[in-house]
Structure formats: structure tokens, C-alpha cells
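Let me begin by presenting the structure, written as C-alpha cells, before commenting on it.
A single protein chain has been omitted from the complex, and every remaining protein chain is retained in its original position.
When the chains are written out, they are named A, B, C and D in that same order, and each has its own residue count from 1.
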Amino acid sequence: MKQIAKTELDTLFAAITAEQKLYIPADDSAGQAQFTLWRPGLALSGRLNTARSAKDLFFPQVENLVGFRMHAGAIERVETREEPEDFVIFGVRACDCRSFSILDRVFLSEPVDTFYQMRRAHATVVTLACTRPEETCFCAAMGVDAADPAGDVTCWLEDGTLLWRANTEKGEALTEKLPMLRPCPADAADAQQARTRALMQKLPLAKLDLSAFGAGKTRALFDRPEWASLSEACLGCGTCTFVCPTCQCYDVEEFRDGSSVRRFRCWDSCMYSDFTKMSAGQPRPTQRERFRQRFLHKLVYFPENNDGVFGCVGCGRCLAKCPIHMNIVKVIKTLGVTHA
Amino acid sequence: MQVNSEWKPTIVAFCCNWCSYAGADLSGTNRLSYPANVRIIRIPCSCRLNPMFILRAFQRGADGVILCGCHPGDCRYTTGNYYARRRMTLLFSMLDYLGIERARTRVEWVSAAEGAKFAATMNDFVQTVTALGENRRLEDLRCKA
Amino acid sequence: MQRIGVFVCWCGTNIAATVDVQAVSDALAKEPGVVLSANYQYMCSQTGQDLIETAIREHALTGVVICSCSPRMHEQTFRKTVARAGLNPYLLEIANIREQCSWIHKDRAQATEKAIILGRAAIAKVQLNTPLQAGQSPVTKRALVIGGGIAGIQTALDIAEAGFAVDIVEKQPTIGGKMTQLDKTFPTLDCAACILTPKMVDCAQNEKIRIFSYSEVEAVSGFVGSFRVTIRKKARYVREDVCTGCGLCTEKCPQKKVPNAFNLGLDTRRAIYIPFAQAVPKVAVIDADYCSMLKNGKCGVCAKVCAAGAIDYTQKDELVECEYGAIVAATGYNPIDLSGYDEFAYSRSPDVVSSLEFERLMNAAGPTGGTLLRPSDKTHPKTIVFVQCVGSRCSAEGKGKTYCSKICCMYTAKHAMLCREKYPDTDVYVFYIDVRTPGKNFDEFYRRAVEEYGVHYIKGMVGKVSPEGGKLKVQASDLLDGRQLHIDADMVVLAAAIEPDKSARPLATMLTASMDTNDFFTEAHPKLRPVESPTAGVFLSGCCQGPKDIPETVAQASAAASKVIGLLSKDSIVCNPCVAQPDELMCNGCSSCEKVCPYGAITYLDKEFRGPNRTTLLRRVAQVNPAVCQGCGACTVACPSGAMDLKGFSNRQIMAEVDAICR
Amino acid sequence: MQGVKEKAIELLRSKSVDRVVGWKAGEFFYDLTPAVFTSVPEVEQSFVWSVFCAANLSKYLIAESRRGGKVAAFLKPCDTYSFVQLVKEHRILRENVHVVGVQCAGMCDMETIRSHGLSAVTSVAEQDGALRVETLYGARTLDRKDALGEKCRTCKSKKLAVYDELLGEQGCDEDNGRFLEVARIEAMTPEERFAFWRGELSRCIRCNACRNVCPACSCETCVFDNPDSGLRNKAAADAFEENLFHIIRAFHVASRCTDCGECTRVCPQHIPLHLLNRKFIKDINGLYGPYQAGADFDTKPPLMDFTLHDPEPSQAAVRGGGV
Partner (left out) sequence: MNRDLTQTVARIAGVNPRACMRCGKCTGACPAYDEMEYHPHQFVSMVETGRIDELLRSKGIYTCLSCFACIERCPRQVEPARLIEAVRVLAERKQGADHLRPQDIPARLDPDMPQQAITSALRKYRR
């Protein structure tokens, strides 16, 4: 365990930046935290979490795949892939850090998504333990310990001091390059952890019961009549999907100008009416089916294919951002009540 | 910023088939010259011009877009240019609001008899846009890859 | 897979001189979808067209791009060519590389590059063209002639002669127009009334012709084949069907001080009047501005003396609505207002008159009974100065007209000649800039005025006329002698420029017909379609299209009539297939499109659609009547969902052009 | 406002309507969801009327008014304008809707409350015109106006454009300086304006929340979703498309937008989208005379209308959009 005074964070960030790119949560012009490329003077946000999730750095909203160009009657392939540089992402919360492992299950299993794989390989994840959770947080219900996040390095911010613990080889390697980190007792974070854990238990959603969900529950949940009322107000926008740290669907599109084509992928949302639309039409014709797809995917289908792991990390972004305040918690609570 | 004295702006001119397109023809018939970087797209009436087309042109690399239609009151379809006038007024004002140089967009009423006005308008517009330089604000830079 | 053929025309050297046509066709050959790219000297020639036809067949082309002159020139020609080869004529696009490229650019490299880009845009568009079928729309077998002068009369008579019904709308109480005011006509010197009045009577007697005199067009809607026109019949306070034209009322009316418009205010008439003896219809009119019965309810003399009981002081304007297949504009001309020409003292001396006033002063039915007398003192003028080009050929802003009024040289020669013939003791001077006498027997006529009648033609211009002691002091230049002349004249006659009637501009707006900067109607083509307006179904007759003398007017009137007859003889006409078309699946039924449609072509229908999960939905969707739609495209932009699109100029087609141009 | 829930119960109990559109209680005190109630017990159990009923229910009536039977809807003054506009566009079938107008003193917005540095909020209570905000980490009192959402801070009118019955008093047009921010941006240099909008619009994640919540964006298929439109884009494929989407969207709703403010309320990235719509509204008012979309059923929207002597585009730009 190492430590550094909070006042010296700039020195730490500068040292990291000297070697590689550094992203930290910083407030944007609208006052929300976003992962932002650090430059001298950029302050660490005081907010609990970023508005957009940390997945953006591994799975950006738009990514060029390949290009083609017509040239003198022939078609020429244009390489658009860019090898990313090493980067550090600092201040990842436990929930978002957990989301990486969920995304890894999707993108790093065969066939491996090399774009995602490349970014993961180049990244060092420095997490930051939570101390003041929001009422919308329910990570505990998803088995995430907000007081002890994973990552290559774990940090705690306590009384003007940043505590630093390297967890992995990558983490150690980074630590070695940062001489300003001074050693400290291994139990320096224990008190804070205990406080946080106690606080987590007091959150309104701490006791979220997930027993009705998980692998094998498709039949029990698929035709529940409550889907109709749950989805009736849904606008079919992609807000929940796009702020979600675990949503991983994308569409492949092309940008054409008549003589050249740029093929790119971009986030897609299962809430969109044209999601996976095919020549025969939409497989999920109404918002009810699309809504059901999203939540059953997170709560049933994903665990079914991934050793029981839920496709949700309890970050609470969808609770805060949904225009009509419909969210996974309401779904869990409504459908968690089993019929007699 | 690359300073290139040889740089010539790309100008898209949407011309009403009944007046300005004929006006452009007339300026051709009278050999009234205007720069070659003005390219005309024929539309049936100025009211056919969807703001989308203007933005599309800017997106694809145009540096200036001009709409030429019949003088108010002379529309082949009676009212088309009146609608176009309101639409373009609002659109241009919005583009200005977004910080796009307002001189990159223009509406000019040119009748079929005004070949000279057509050429003069185009010369002036090209000059204005050339002075503004490349349209960096609305152009999609990645398209040029 | 598209198979597009590109044909680059040299247009002789018109294109080939500044555009490297070979380079253009080579470059375009490499564009996506292009299977053939050729160039030829004259694509519009028979050989050129054969080349295209053969290529379409041999290469099984699915689209054709012709890089040539303006589509306004030869689009129709090439559509027919394409159709002959069995391809839908709307699978053709023309890149305008002549008017908009080779003719305006001098630099060969630049012009060539631009031609390639224009060709590329046309290729991009043609790839999205779809075969279009033109619809049919019925033709109402009745024509409307607006204006009852010699142009309107001749047009109406010719149309009626061919067996079609025709209505004349004339804003004056009688038909006849300007020609009724003329004395003699050049170059034959026949009496205008003698040749015109029989035609007026023919109109009145022809059962195919309806005359709306003292009426104006109020509104026009519709389109070729079915125009709907509202005509305002102004109240004349005399029942047209009852009045016998006896004229008793016009003699008894106590209001005698009304300036007589027919004689251009040179004498007076009564408040109730018949414009002139041969008026058609010969029906009295009450001038509401002067009638004391209408103004303050006192008098009623005319009603008392009218044996037929035709007077009706309560008459109101009446609106009549009629359908027409074709409309002819024959709104004629007026001399310009001379009050601004202070140097000629027109407003200061009654003895300075316009040529039209001079016609009345010479006319046997005029204010002086045909004796030429000075308006000021009713004496016989001994020295008369004619000034030509008053207000014509004038480029100074607001002072006159830039054009030549065409008829002044001839009528001035006529006036001068008649003066000398009738009153050999007069000295007649004509100041001219040029004497323009193209026309059959015209120059001979002018030479007779000089040689036989001794009219003094002086090359020069009057600079100043000042009334002094009953004389008009004329200061002028004689450019050939190099002198400044000072003439003491008794009378000065100004050959005023002529301008389109003021009613033409609002009428053009109603007809959506275009006008030039001088308010003359624009013809569809200055050489090849001189009697048609660019608006389908609207034709032009007489001076509303440009200055003309009588024979030319009559010729154009008959030409317009023959165009009308050609149109009315069809039962239906082929519509423009480039009309709006809604995508019902995307239509919201919001009525945005309907609100901007100038033709009322859009209606709505509640229609059943298949919804998700085997449900049915009743949705309000737009329907376009393709016979009514004229294809302006206003609706396509008003439609927020993009459901409304315009065939032939679809969103995607235009965007493809934009993309290609900006590439 | 007292009696909203009671009115819902009364309407259902008397069978004067078949359904009621209102707000349903959520997990917390603030996360109300628009919902359709069909029975009295349902209303009794979960119908809520509170200071968090910001959502505009008009758009739901497009589908609800076509579902057969009669539906009652509780509409705040701002919502009624959207309602009228949608009726005008034949989207809502007026005869099937019973409009209960509800006067409103402005709705609180949770994101605004959080923006004051408050987190883990557990309750908000009105106290003598101020708001008592309890959080896990302590309590604070906020001025009521500091808790209002943007749409309520700059409320245009408390006058209901339509209602079949009214709870509370009919109000008047308000002047809360809704164009001040637009004017402030207009007064910037073009460079500043560009920088401002670049900063705002670059945050867009194209989640379509603004579009999908917008009552004026009720197209069967949006041009941006339609592959045949040639404009479809799911994500901003380039830096320009963010602008393109928002400009076109603002243009499509121009002269139909009632300035209900929902776009800004729902934007997860807090982009002030209403400033685009208000620019059009301000221009329209200045150039063509005052116009409020949805204020009546007959007036033609200014973009579907004209006069013979409208200002020319060049003039309008010089004027900076009038007013």
C-alpha cells in the first residue's frame, strides 16, 4: 500500500501523463463528470460517478472498421484501424470496473473482438473506492464491493490522502514509475472500507431481491403480463443503453460519398424500433418486446450464458437518466413478486 | 492553417428550373463568365430546397451554398418562393446562431431574363466565400480520408 | 446492376473549344455503373440520336447521361430519343456543359474539370432515377381571352372559327381597344374603324363568343386544361340585356363636364355614356364618379328617359366563375405618362400633344370632327414639330423605357404625311434619332413622306420646348448640318413610348406567367415558342408580349389562337409525371403538406394498415392527385417525416447530386 | 394542487372515461412514470400528483386516443399547447380525450437538485415556499426556484390552451425571460457562438431521448431512422452529424414546437437543446409576428404560411433574428 497527499495529485497525474495518456473523471461544461484526457490544471471531479460510463474508453460509440475507395475503376481497401497508445484510466468506480469483466466475457471470447482487445491490452485501470454512494446505487445487490474495487490499481481517497494499492503486474509496473507514491500501512483503508460497507447497507436499494432472476428463468418471466404496463411509457430512446456500462450491442454502418465508403460500427440500442431489423421486418415489433429483451438479457439470458453473472453492475445510471424513470430496479421489483 | 493561394471554394448553387436556371443559361448564352467552382443543381422550384440539402452540401465539403429562385411574386407555382424565403430566412439565422459564417449561405432572386445578374451574383458570392476561406466549421474532415 | 451510358456532345466547337470532350468521356467512363462513354460532334443531330439509340439497345442501358447544352434546350428531344430505344424517357439526365460550362469559362483545364463534375452529378442522379409514366388530365373545351383589343378579338374569332367556345374579358365598356382610337393605319392609310368595327361586330354575333365587357379577371386557379377563373363584372348600372343602345340617356344626362376618356380628355362627355358610336356591346354605362344619382341620390334623369327601363342604380359588381382549358393574355399597351417630360412642356401647354391625342385630333369622330385645330385656341396650326423616341431607348433610370417602341417611326411618318396631305400649307418637322422602317412597304412609306409630301426629317433631337406668346419655341439640334435650330411651332407632337398595360402585372401573378423587367410577358422561347408563356396553357397575343404594330399583332393573335385550338382539340393532355408522391407507411397525416400546396392537390384518407402482432391500425394518410400536382415540391420540405417526395427530383437524387458535386 | 388523484378516481368511478393518463409512483419520491390507469384501485394504489410530475403526457395521447373508448388526461398548462398542436396535426383524436387541466406552480427536477451538490437525496418536502432536501449525508433547504427544471424556470405561460375541466385557476402568459439566453448567444461573436455550440453539441450521444420525448417529433418513422431517406444515421458518423441531427430536428419542429422544454429535461448529457428551438421561436416572433404553436386550433404555422412582404433572408440575418 502506498499513499500520496491529495494536494499532490497533479504531480502524480503529470508523472503518469509523461509516459502515457491519462483519463480522469472531470466536470464538463454542464457540470457532469466525464472521463477526460488529463492536462495540467484539470481537476478530479468531486462527483460519485461519470455520466457516461467507463466502457467508452474500450468500446467507443463510433469506431471505424475499414474503408474502401473507388480508384480508376477499381476498388481499393483503405486501412482505418489505429493501434491505440498505452493509457491509464483513473478513478473508475467499482461498478464500472466490474462492467469490464462483463464486457470481456462478450468481446474477448471467440471470436475475439480485436478492437476491444487492443484497447484493453493498452489500458491500466486505476479504480477509486466509493465513500458517498447515491440513493440510486445498488451495486451491492449485484455483488460488487464499492469499498474495495478491482482493477490494476485500487485507490481510496481519505482525509486528504490518496491510498494506492497495485493489484496486478500492470498495476505494479505503473506504480514503479511513480516515485512520489510513498509507502503506508497495509490497513490504511480498512476504516474507510468499514464505513462505506455500513453505508451501503443503509441504501434504499441495498436489499434488492434477485432470486426470481438468473439462469433458467426465461419461461417463468417471458410471458408475464406486467411487461405491458412496465413498457407502456417507454419512449424507445437509447438513454439507458448508452449510459449503461455493460450494454455492448453495436450496428455496422457505412458512410458513403459516391466514390468511397467508410465502414464503421456504432452503438445500437435494443430499445430502438429498428434494432436488428432484417428484410423480414423487426423480430420485436413493439416496444413491449424490445423492453423485455433489454431486461431479460441483463437478468436472465446473460447469466444463462455466463456462469450466472448478471449483465448489470448496479451503477444506477439508468435510474437517474431515464426520461420517464423506468428502470431495471422497477422491473426487478415488479417481476420479483411471484404469483401465488 | 494551411494558406493556399490557389485554393478555390466549392460552391453549390440550387437554381429554380423556371427562372434562375434559365438565367444561368442566359448568362451562358451571353458568355457572361463566373468562376468554374460554381456548380448548379436544378430544382423545380426554390421551395423544393430542403434545408437538408444545404447541410448535406456543407457536410460533404461545400464552402458556400446559394439558392436562386424567382422574384417574389413571379413563382411558376405561385407561392413556392414565399415558402422558400421563410424557410431560408430561419435556416440561415439558425446557422448564424450556431456560429457558421452567414456569408456562406445566400438567397438571390434571379429571373430568366437576368443572365447578367446571375453572373454578377455568382462572381460576388465566390469572392465572398473565397475571402472566408475553407468551410472548416461544418465540413466533415474525416470524409476526406 | 446499373448500366449507364454517357454521351458527351461537342456541340460543334461550342463545347469542344473549351472543354476537352475526350477527357470528359474518358473520366466519366470510370464512374460507378457506367458501361459506355462516348462523344460526338452533335448529339442532337439525327446521327447523334441514332448513336444513343443504338447504344441503348446494344448495351442494354438502364440509364442515359447526356453532357450537352441546357436541358431546357434539348431534354424533350433526348427523352424522345431514349423512348424510341425502348427505355423509359425519365431514365435520362442531362449535364449542362454548354451554357453552364463551356460558354462561361475560358480556361480549358477548368472547364474540363467542371464538365466532369457536372457529368458525375448527372450519373449519380440517374442511378436513382425511376421509370415515370405521365398521367392524363382532361381539357375543358373553352378558352378565355383576356383583353378585347384587336389582338384579343382576332384570337377569339379564330378560336371560335375552329368551333371552340371562347370568352373575351375586356375591362372597358366596349371591346376594340386602342385601335378604335386610331384614325388611319400605316402603311396603307385605311381607316382603322373601317377595318376594325366589322370584326367587333363579328365577335358580338358569333355564338361561340361570349363578351364580358366592363369586366376584369379577379382570380385564377387550376392549370392547363382546367383553369378556374373568377371574373368580376363591374356594375355599369345599366342592364346589358335590356339597353338598346339608343343613346337618349347620353344626350339627356345633365352632367356634361366629364372628361371624355375615349378622346383622351380632349373633350367632354356625360356621366352616362356609350364610349363611341360603334361600341360593342352598344350599351350605356354610368360613370359612378360623376353620376349625381349614384353620388348623392339626386337626378335620375337617365332612368326617366330610358324607354327600355334599362337603368338600375342598385346594380352591384358580379362575380362569375368559369372553367377554361386555355387562357390567352392580350392585355395590350398604353402610351407612357408624359408629364415627367418637362423639357417638352407637355404639362404646360395644351398644344403639346401625344401621338395618340393627335390621332383623335385628326379623326373625323374626334373632338374636332376631323379638322386639325390647336387645343388651346382652336386655330389651325401652321408649323408642326414631331419628336420621336420620347421615352423610348432611354437607359436613364425612371425616365423612360430601354426598348424601342417600334411603332413610332411609322405612325409619325403617317401623321406627318396626313398633315401635309390635308393641309399643304403646314410646315412639318420630324426630329429623329434613327428612322426604323423594317416591314413590308414601310420604308417606301417613309420615303414618300419625305419625297412626295415634303416632310422635313431632321436627324437630331429637340432639347427644349418653351411656350411663349401662343407659340411653342422649339430648340433642337440638327446633327447633320451641325446647327442648333430654333423653330417657332404651333404644335408639338410627342411620339411617346408604349408600355404594357398596368393590369398585366397582377394578371401575370394570377396566371403564374413570368414577366420581364419591363412587365412584358415572357415567351416560352424567344424564337421557337414566341406566342406561348412558360406556364402551360397560357398564351400571349399582341403588345402584352412586346411592342407591335397591327399586322404583327394580328399575326400573333392568330398564332396564339392556333396554339389554343391545338390544345382544345385534345380530349386530354399528358401531365408532368414529376409529381409529389407520399409514402403512406411513413405519412403522419399531419396536414403540413396540404397547407403549403398551391393547387389543393393533396387530400387525406383514413386507411387501414397492418400493425405489429396482427393488429390493424387506422391511419390518416396523404394522397396526391397527380393530375393536379404541378411538381413544385413545397410539400416535400414541409413534410417532417420525409414521407412526401418528388418524383424526378427526389431527396435522394438531389443529395446524390450534392454528394457528387462536393466530392 | 389538491384533488388531482380524487378527480382521477371520480372519472373512473363514474365511468365517464375508460382510462386515465397520469403519473405512477416509483421507487423513490421523485421517479414518477407516466402511466395509464384503468381501475379505481390502481389509482388509489399508485397514482401520484406531486412537484415531480414534469413529464408532458400529450404525446402518449396519440396512441391512447386511438385505442377506443374515452381517455382522461391530466395536462399542465405547458402540456396543453402540445396537445392542441397534436390535435391540429390530426395526431390526437380530440373527441376521445377528456382534458383535465391542472394549474401548476412549476415542477422540480431531480437533476437540478443534484446539481447543487446534493447526493443520495432521500426526500424533498415543501416548506413555506422553500424546499427541505434530506440526504443520506445531511439536509439542506433550497429555494423553490433553484429546484425547478429549466422548462419551469422559464415558463412561458400558465394559461391552459384547452381543457374540458380545470383544477385550479386559469392563468396568464408569463414573462420569465425565456429568450434571454438566446439573446445572450446572439450577442456573441460567431467564433464564440461556434465554440459554445461545439462544446454543447459535442456531448451528444445520439440516444434520441430528445427526439423520442418530443411531442412534435411524432413521425411514424423519423428521417434519421429511415434507411430510404438517405439521411439515416444511428450515431454521429462524424463531427458534423451531431450538428446535422440537431439542426434538422429543430427545423422539422420549427413553427410546431410549443417550447414545452422536454428535450432539455430528458437530455442525459444536459445539452440545452431548447435554445435551438427557442431561437426559431424568437426569430418567428420577430420576423412574422408573435406566434405560439398550440395556442389555438386554426392559425397556420408560420413556416406553412407567408406574406407577400416577408423579410429577405439577407435582411433577417443582419437583424440577428429580430425582437
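Quick note on the criterion: a contact is a pair of C-beta atoms (placed from the backbone, for glycine too) under 8 Å apart; a residue touches a chain by one contact, two chains touch by 3 or more.
It should be emphasised that the depicted structure is a prediction, and the values quoted were computed from it without experimental measurement.
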| item | value |
| --- | --- |
| Chains in view that touch the one left out, judged over the entire complex | C |
| Of C:278, C:475 or C:623, the residue in touch with the unshown chain | C:475 |
| Listed residues C:484, C:517, C:572 or C:603, member touching the removed chain | C:484 |
| Given C:400, C:500 or C:642, the one touching the chain that is not displayed | C:400 |
| Option from C:382, C:459, C:505 or C:620 whose C-beta touches the chain left out | C:459 |
| Residue of C:26, C:202, C:312 or C:343 in touch with the missing chain, whole complex considered | C:343 |
| Subunit C residues touching the omitted chain (full complex) | 343, 389, 393-396, 399-400, 431, 433-434, 459-464, 475-479, 482, 484-485 |
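As a working rule, only the chains that are shown with their structure count from here on.
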| item | value |
| --- | --- |
| Pair of chains joined by more contacts [C-beta pairs], B-C or B-D | B-C |
| Most distant chain from subunit A, judged by the mean position of its C-alpha atoms | C |
| Chain closest to the middle [Cα centroid of all protein chains] | B |
| Centroid spacing, where centroids are CA-atom means, of subunit A and subunit D in whole angstrom | 30 |
| Set of subunit B residues in contact with two or more other chains | 51-52, 56, 60, 73, 79, 83, 87, 142-143 |
| Touching two or more other chains - residues of subunit D | 223, 231, 238, 303-305 |
| In the complex with subunit C, residue positions of subunit B that touch it | 10, 12, 17-19, 21-22, 24-29, 31-34, 36-37, 39-45, 47-53, 56-57, 60-62, 70, 73-80, 83, 87, 111-114, 119 |
| Sites on subunit D touched by subunit A in the complex | 26-28, 30-36, 55, 60, 110-111, 114-115, 117, 119-122, 136-137, 199-200, 203, 205-209, 211-213, 225, 233-238, 262, 265-266, 268-271 |
| Residues of subunit C defined as touching subunit D within the complex | 583, 585-592, 595-596, 604, 617-620, 638, 640-643, 651-652, 655-656 |
